[in-house]
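Excluded from the complex is one protein chain; the other protein chains are retained at their positions.
Moving on, here comes chain A:
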Amino acid sequence: MSTTTTVDRPFRADLLTLDPPRLLGSRCSACGTTTFPPRGFCPGCRSGAELETVPLTTEGRICSFTVVRQAPPGVEVPYVLAQVDLPSDEVRLMATVVGVAPERVALDQPVALELHPVGTADDGTTLLGYRFRAHPEEVAA
């Protein structure tokens, strides 16, 4: 008799690591441009220089957002979708934002990366995706 232990894994292995929980980007050795998701070329300089896969900062801020109230069948609404800037990496990406009521979301609001289950693989493994969580608002004045 054997037991199998399933461990969580990223829904796409090239996008994120679980320990520590980080998004992965590519950084150009020639101009320093960082991109997410990782790419096979640098959109900043297109020099063909080597690209390094790097973990991205977990701290972001909201560049813009919407509250989605209507979506195709099977998608639960409402949800907050945002363009999130990672200022220290100069990367912008799209993700859902949780931890704040839709009517309280604001431009430039700080958010932090969070991994969460997005599905189950055929072998029963939980697949993890990424989203951002609004920082607690009770920051000392």
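To be clear about the criterion, a residue touches a chain if its C-beta (ideal position, glycine included) is under 8 Å from a C-beta of that chain, and two chains touch if they have at least 3 such contacts; residues count from 1.
By definition in this document, contacts and distances are computed from a predicted model.
For the omitted chain of this complex, the UniProt record lists the protein as "propanoyl-CoA C-acyltransferase", which is one of "EfeO-type cupredoxin-like domain-containing protein", "Amino acid ABC transporter substrate-binding protein (PAAT family)", "3-oxoacyl-[acyl-carrier-protein] synthase 2" or "propanoyl-CoA C-acyltransferase". The chain omitted from view is touched by exactly one of A:A30, A:V54 or A:L81, namely A:L81.
Across A:L18, A:A49, A:A71 or A:A121, the residue that sits in touch with the chain not pictured is A:A71.
Within chain A, the residues in touch with the undisplayed chain are 11-12, 15, 33, 35-37, 39, 42-44, 63-73, 75, 79, 81-83, 85, 87, 90-92, 94-96, 102, 107, 118, 129-131.
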